[in-house]
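Read through the structure below, which is laid out as structure tokens, and then see the notes.
As you look at this complex, bear in mind that one protein chain is not there, while each of the others sits in place.
Per-chain residue numbering starts at 1, and chain names A, B and C are given in the order in which the chains are listed.
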Amino acid sequence: MSDDAAFHRAADQLIAAGRFLFERGWVPATSGNFSARLPGDRIALTVSGRHKGRLSRDDILIADMAGNSLDARKPSAETPLHVSLYARLPHANVILHPHTVESTVLSRVSGERIAFQSYELLKAFPGIKTHETTLNVPIFPNDQDTQRLARTVDGYMHQHPRIPAYLIREHGFYTWGEDIDAVLRHVEALQFLLTCELELRKIGR
Amino acid sequence: MSDDAAFHRAADQLIAAGRFLFERGWVPATSGNFSARLPGDRIALTVSGRHKGRLSRDDILIADMAGNSLDARKPSAETPLHVSLYARLPHANVILHPHTVESTVLSRVSGERIAFQSYELLKAFPGIKTHETTLNVPIFPNDQDTQRLARTVDGYMHQHPRIPAYLIREHGFYTWGEDIDAVLRHVEALQFLLTCELELRKIGR
Amino acid sequence: MSDDAAFHRAADQLIAAGRFLFERGWVPATSGNFSARLPGDRIALTVSGRHKGRLSRDDILIADMAGNSLDARKPSAETPLHVSLYARLPHANVILHPHTVESTVLSRVSGERIAFQSYELLKAFPGIKTHETTLNVPIFPNDQDTQRLARTVDGYMHQHPRIPAYLIREHGFYTWGEDIDAVLRHVEALQFLLTCELELRKIGR
Partner (left out) sequence: MSDDAAFHRAADQLIAAGRFLFERGWVPATSGNFSARLPGDRIALTVSGRHKGRLSRDDILIADMAGNSLDARKPSAETPLHVSLYARLPHANVILHPHTVESTVLSRVSGERIAFQSYELLKAFPGIKTHETTLNVPIFPNDQDTQRLARTVDGYMHQHPRIPAYLIREHGFYTWGEDIDAVLRHVEALQFLLTCELELRKIGR
């Protein structure tokens, strides 16, 4: 595939993902950002501040693995979180960062992690073969210094390389996968689990 | 109708059902599975791991009544739950297994059954002619050994042949009907009842 | 307008209303029924048991003002509730009976009425010009004898002719209007108010 074709394919997948996430209410008010790994140590990345439900190819730029835009447009402020994940995880090819009510609310009232236990849907994540397990998803404090936040996340992932997602407190979550289908499966699964946990708290469990 | 025509008709009904269920959020992250009885002691069944909101005919295989795939593709791990239901219930021609927040949450906090009482919508299920009744829907413990789980369910249904649905703890529910319209009616009715029960718990009832 | 044209116009309005109500989840599992007044002391009425989100003209019959079908099809079991309303309220030309979670849950935990107070949206109902008022919407016990239920409702409305809607316990609500736009406005407004009241109960108010 030519470089152009690879970019167009990645961009079109992010555009379609954005429409889906926006329709569900998971990237409101231009929040969230998306990326995909491209050939040649480059990534496709949403431009800062664009509406995620109405993306066009013009809203997606190309950056190098240091997070520098390779064209004139400004990448998302959270670019360091994307590039450090690609460096850390060679099999991650797409990263989505939705910004949902459920992750925001639960991260606000939880400690350093949320533990998901006994759900069949845990099997949507790589390496989980039974519901008889606990998945710990970490919550990092929000930080406008995203370079520093990226180092915090990366240090944690050095110790816990198999987590499929993390939350930022009052700031949505990040998840990734080997392709767009995998990462969308992780988004849907995590939203399902977060919603279950929030519902359980509403009935006093 | 030729064998091909019967398969295509069944597959297209399951595909449309998948789109509807996914849009409502009832089969997230490739969860759930669907089947339909075909002529000649065969069934149409969703292939393992496919996205239920974007099924094509290629995502639906043909299996025999022992649950063996009649082509090269891998059937859902939960095939035993489908074939044992078809063997038990001669009038069941379509089976849907959604995976909803409401069934997951309520199954987590309930005992061996959920009792639905006094709802007019109970009349959506076969044989119920008045709201002045109680419908008991059993909850079975989740089990990765689906052969064993199928035997547990089948043993229960031997005693209670008229239940229209069952839940698996933290793992959605199964329901069935004589045709696609009937089973969709059961899905919608059960989701309505589960939602009512969950709402009641949120207000302390 | 010819009789045919009047029927087609009414039927098409009910069909479109059904699609909208179903999409919102307000007529699940073939619940609900709809009608419209026709010239010549007749009404158009949904046939019993049809899916309200996928109605066609074939799913709508013509009945006389006694509720007798004027063709071979079976009218809804709740026909007496429709015809008695048309007899009682000369300006009511369309009646919708949705079956929502919110009305079901609140009717289950409330006494003989729900009082809506201080909401701006109360002005969506006829004759209400300020939020500084209270709207009492009665709740009638559910009854499979719909002739008897219709008499109960009619007796109440003889005393309270200005109510814009009523609930049946665990069985949705009825509302009406001079045309399809008016009755849809009443449906939306009542659902909004019911949802507000349910949310208030969830936070202990």
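A few remarks follow.
Here is the rule we use: a contact is a pair of C-beta atoms (placed from the backbone, for glycine too) under 8 Å apart; a residue touches a chain by one contact, two chains touch by 3 or more.
Everything numeric in this text was worked out from a predicted model, so none of it was measured.
Taking the full assembly into account, the omitted chain touches A, C. Remark: the omitted chain is touched by one listed residue; of A:Lys74, A:Arg148, A:Arg162 or A:Arg201 this is A:Arg201.
In the full complex, chain C touches the omitted chain through residues 24, 118-121, 124, 129-132, 181, 185-186, 188-189, 191-192, 195-196, 199-200, 202-203, 205. Those residues of chain A that touch the chain absent from the view are 25, 28-31, 51, 99, 101-102, 104-105, 108-109, 142, 144, 168-172, 198, 201-202.
Definition applied: only the chains that are shown with their structure count from here on.
Taken chain by chain, the contacts run in an open path, each chain touching the next and the two ends left apart. Centroid analysis (C-alpha atoms only) places A farthest from chain C.
When chain A is laid over chain B using CA atoms, the rotation angle comes to 90 degrees (nearest 5). Separating the CA-averaged centres of chain A and chain C is a span of 45 Å.
Look at where the CA atoms of chain B average out and do the same for chain C: the two points lie 32 Å apart.
Counting partners per residue, chain A has 202 as the residues that reach two or more other chains.
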